[in-house]
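Have a look at the structure below before the remarks.
Removed from the display is one protein chain of the complex; every other protein chain stays in position.
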Amino acid sequence: MNTPTSYRAWLLTDAPTSRNHARLSSFYKGWLSFRSNPMAMFGLGILIALLLIALFAPILAPHDWQAQDLSNRLQPLGTPGHILGTDSLGRDILSRLIEGTQITLYIVTLVALIAPVAGLLVGTVAGYAGGWVDVVLMRITDIFLAFPRLVLALAFVAALGAGIENAVLAISLTAWPPYARIARAETLTIRSSDYIAAIRLQGAGPFRIIIKHIWPLCISSLIVRVTLDMAGIILAAAGLGFLGLGAQPPSPEWGAMISEGRRFILDHWWVATMPGLAIFTVSLAFNLLGDGLRDVLDPKDGDSQ
Amino acid sequence: MAVTDTNRERRRRAPFAKWVKTTLLTLGSIAVTMLGLVFVTFIIGRVMPIDPVLSIVGERASQSTYDAVYLQLGLDKPLIVQFWYYLWDVIQGDFGMSLRTARPVSDDIARVFPATLELATIGVFIGIFLGVPLGVIAAVRRGSWIDQIARVVALVGYSMPIFWLGLMGLLLFYGILGWVSGPGRLGIFYEDIVPTRTGMILIDSAIAGEWAVFRNAFSHIILPASLLGYYSLAYISRMTRSFMLEQLSAEYITTARVKGMSESAVIWRHAFKNIRVQLITVIALSYANLLEGSVLTEIIFSWPGIGSYITTSLLSADMNAVLGGTVVVGLIFILLNIFSDLLYRFFDPRSK
């Protein structure tokens, strides 16, 4: 009973002994299927590496990320001591990229917490309540959907002032409507199921039903969607940074770094390219992960297995 | 007898009544959405800490100049009154004067929108003509090297910062290789040769038969359009592949194969035919995104489109211009959605 194989057998059982057992078992099966997808594992690997880099940023960075040295600026790739060169103020690009992982993770985490939750809330309430609540909420969703996204984000940041927190809010503001639509569609199919009818007969109130029974069923499709959207979120934050409305200097946000470096793109191309590659790598990782998760959690899409 | 008559009449009238009702509902929902759009934009414009007066009078104006402009803009009136005035003008098609460009916003939009339309249309065509076949082939040859390449192409498209790719593309294809023309819509030698009819230079020059202008305009547009096209390709090919896989695993496909139908007939006449509807939605969405104007692409390529127009106006607190631009973009988004819904109904046998 204590050997690893029997754990495995326990997890892979067809006859779960408890609810938690069933949950763990299905989670494990999903993991096995996910693990067999090398691309998705590669993506996961990159993200774990990113997490570790962010955690140990101060130890990993070869230099102080804010230390300026005007006499040593725009050094090329492979300069001794500055493997990825230096920027316009003579700061070490590698150290700034490493420090920047924290900001990227911060943005991604916050948006991933705010936008889907807001969308979930609006979508499930609209779908479950129906009637005029549905009409009003969906109209609002449509309005935000019809807005040019970058303009909405820009306006929001311009109104509240530039900065990472406001950039996160602005991006969330533009990102929630699609989630609301997905959640509503899922809710509509779930609402009329016998399962919900049975719970309602047991006397559960609407909020309890939505939170305890409808949300869990919507979450898997949302997770997939969020992961696939992550790349877009990082790029949107970088876009705001590019326009000077994201992170404030001297913060090493990657988009702002590209923006700073784009002045030198013809002669000192690496200054903009290194953060560009960093953004690309992380976006790619999220996309690979999302593809893999979709196969596991949302097989009805029938995409690559 | 009488009862049967009424019933018959009702039956005859029913589809018509239903049609009227659907139309009215659709129009009503457009109207409500548009109203909401105008309202939200208006509020954003008014709560912005960018001072519209300051953007007119500039840094060195005296207080009296400032006050005069403040009154002239009607900023002393309550918000709701200002909104009502604005709404009334918009309904009459008047978006007011742009503070920044010193001309009516409607004129500005008539100038900048065709630039974006031209770019987005070519972009989405590139996306369709390369993305759809790529998606279909990837689905048919699932797991093959071509599927892997298609996947990489799409993922790179999803993950690449557009401004970086744009700058690099400009450097390579214009700066180093010289294959295409640089930033802007037209070389200065070709400016003001063809009369403006549609505002889309490719079409205007074709109408006028000025092929030298056409070639020059084409060499300017091809790089930014390819860039946008690539992003749209990434999305379209991925979705096409996904839809096709779903169809190919369906029973009727197996049946068709068993009946001895050729593989290409199975793919194109059956499977592909059935994903047309979903594809239209995807393409419409992709087109709508491009029409919003890719601000960053427009900045890098000095392309005077609606995206950079709205952004520049927003940053200089030119709220009439922002409102006008947003309303137009929003309207297009909504219309494209309705258009794809209509096509959906037209093509999809189930919804008839």
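First chain written, first letter: the chains are A and B, and each begins at residue 1.
One rule holds for everything that comes next: a residue touches a chain if its C-beta (ideal position, glycine included) is under 8 Å from a C-beta of that chain, and two chains touch if they have at least 3 such contacts.
The criterion applied here is as follows: contacts and distances are computed from a predicted model.
The protein name that UniProt records for the chain not on display, among "ABC transporter substrate-binding protein", "Glucose-6-phosphate 1-dehydrogenase", "YCII-related domain-containing protein" or "Transketolase family protein", is "ABC transporter substrate-binding protein".
Only one residue in the set A:Ser33, A:Gln248 or A:Thr281 touches the chain that does not appear here, and it is A:Gln248.
The chain omitted from view is touched by exactly one of A:Ser88, A:Ser220 or A:Thr281, namely A:Ser88. Checked against the full complex, the candidates B:Arg100, B:Arg151 or B:Arg238 give a single residue touching the omitted chain, namely B:Arg100.
On the side of chain B, the interface with the absent chain consists of residues 49-51, 54-66, 68, 98-103, 108, 111-112, 167, 170-171, 174-185, 187-189, 191-192, 212, 215-216, 218-219, 299-302, 304, 308-309, 312, 315-317, using the contact rule stated above.
With the whole complex as reference, residues 66, 68, 70-71, 73-74, 88-90, 158, 161-162, 243-245, 248-250, 260, 262-268 of chain A touch the missing chain.
Operating definition for what follows: only the chains that are shown with their structure count from here on.
A straight line joining the Cα centres of chain A and chain B is 25 Å long. For chain B in complex with chain A, the touching residues are 29, 32-33, 36-37, 40-41, 44-45, 47-50, 142, 147, 151, 155-156, 158-164, 167-168, 171, 175, 241-242, 245-246, 249, 292-293, 295-296, 307, 310-311, 314-315, 322, 325-326, 329-330, 333-334. Of all residues in chain A, only 39, 139-140, 142-152, 154-156, 158-159, 161, 231-232, 235, 238-239, 242-243, 255, 258, 262, 265-266, 269, 272-273, 276, 279-280, 283-284, 287-288, 301-304 touch chain B in the complex they form.
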